[in-house]
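Sharing a structure below in structure tokens format, with a few things to ask.
A single protein chain has been omitted from the complex, and every remaining protein chain is retained in its original position.
After this line comes chain A, so read on.
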Amino acid sequence: MDVFSDLMMGFSVAISPINLLYLLIGAMVGMVVGVIPGFGPSAGLAILLPVTFGMDPTGAIMMLAAIYYGAMYGGTITSILLNTPGESATVASTFDGFPLARNGRAGPALVMQAAASFVGGTVGVILITILAPMFAQVSRSFGPPEYFLLAVMGMLTLIVMIGSHWKLGVISALIGFALGTVGVDLETGQGRYTFGSAELIGGVYFIPVAIGLFGLGELFFAFYTGLHRTGTGGIVQYDRQSRFWPTAEDWLSTRMTMVRGSILGFVVGVIPGAGATIASLMAYSTERSISRNGHNFGNGEMAGLVAPETANNAASSGAMIPLLTLGIPGSASTAVLLAAFLLWGLRPGPLFMETNPELAWGLIASMYLGNMALLAISIFAIPLFVQIIKVPYRILGPTVVVICAIGTFSVHASFIELYLMFAAGVIGFFMRLYGFSPAALVLALVLGPLAEEALRQTLTISRGSFMIFVDRAPSLWIIGVTVTLVLLLPLLNRFGSRNAASAESAGG
């Protein structure tokens, strides 16, 4: 079957009434998750993962993916109207989004961000459709050495992007790896770190840890930063009657920005560890450098809003490629998505699209439909999201605690897991407070068992020689790419952050 007929088959799966309903619920929930400041897609996914357990896997994965990319759409609404990014990938959207709103152009800014997100997301899905089968084809030649190196690449790129706190990122990852070793060793059957507890034989459960770190930990940190004290008094009002729609100039002047942002965002998204935040900052900086109006960035330039918006949505699509074709998550959010796959007994990897065509292509097709739905929701449901922004955080906070607790318990009806979630929440708060990386911990927790198994198999094959990593051509390629990324990414990150910081100061 060729790509087109695969995609058509995917559409036939995605447009079943129940799957469409799940998709719409996911898109809507994703937007709500994005709108709530201090609450990213990883937290939303982790908390809502248990809710999907009673559902058909295809519909559930479609819904979770829609939450993931829907959060990118929602996060910008607060960036524009409140100067508070709903999540980290929409930080760059505040630089010109809020000045546009303050200049009386909130309506056009909101519509343009929705359009840019749609273009970025859709270009990203088109590229997934074309490239995912190719990636799967290439990765079929991969063996244990390559899988180990890919896991290392994912962790290393994530850690180098942390910047000056990289040592704390390494420690966070090591804690995640350590937690991943708890339970029965599958090769020898010996228990590790179980201390006689039957509950720990199966290992440290991913869901309570992820919900605790991302849900409760982020919530506690938001309270520490005083998010519950800052009301929504600073919200910029917008006119829905006149001056709501963008002008022809807005569309024409940003058309190439959308193309550049989409391609750059997608490429960055494919790199494990880089993610949507880096993509949006890099797109903003690139646009600022090449635009004729670069000097005006930070004062309400439409291209300054469109560039990061296309990039972060394209990046979230790009991140699905290593997930689907290699089974390697590149970010905390895709790590939660991978956990969802594993919980349903599905193992993403080179053969995934061949052995589960309905699910894989149904998911890709659903992303086309999801982006269309999100475009409509983003424009026409703005008043609803403005009302959500107005719900005080001091009421929202305790409600999130309830959803985290009941959601965790609902998975295995285990009080041990419930207590583990609360413990992870407190630890997650201190990790955020002191500069550690909960994302690195969760990624390592997911990748750890995979990396250990691959390393042990590799060294068994090579009879203990590490030369196997340079003897095999695919391994050598992965090492080359990893070294390039480790050297290049900090420079690009610095370039993006520096330009973004000067734009922020220009905008006041």
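Definition applied: a residue touches a chain if its C-beta (ideal position, glycine included) is under 8 Å from a C-beta of that chain, and two chains touch if they have at least 3 such contacts; residues count from 1.
Following the convention adopted for this analysis, contacts and distances are computed from a predicted model.
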TODO: Name the absent chain as its UniProt record does, using one of the following: "Protein ImuB", "Tripartite tricarboxylate transporter TctB family protein", "Anaerobic glycerol-3-phosphate dehydrogenase subunit B" or "Polysaccharide deacetylase".
DONE: "Tripartite tricarboxylate transporter TctB family protein"
Open item on the list: Touching the hidden chain in the complete assembly: which of A:Phe380, A:Tyr419 or A:Phe466 does that?
Closed with: A:Tyr419
Task: From A:Arg102, A:Arg243 or A:Arg456, residue that would touch the chain that is not displayed - done: A:Arg456
Open item on the list: One chain is left out of this view; which of A:Tyr73, A:Phe142, A:Tyr205 or A:Phe220 touches it in the full complex?
Closed with: A:Phe220
- [ ] For the chain that got dropped from the picture, name the residues of chain A it touches.
- [x] 50-51, 53-54, 167-168, 170-171, 174-175, 177-178, 181, 185, 187-188, 190, 192-193, 216, 219-221, 223-226, 228-229, 392, 394-395, 397-399, 401-403, 405-407, 409-410, 413, 415, 418-419, 422, 425-426, 429-430, 433-434, 452, 455-456, 459-460
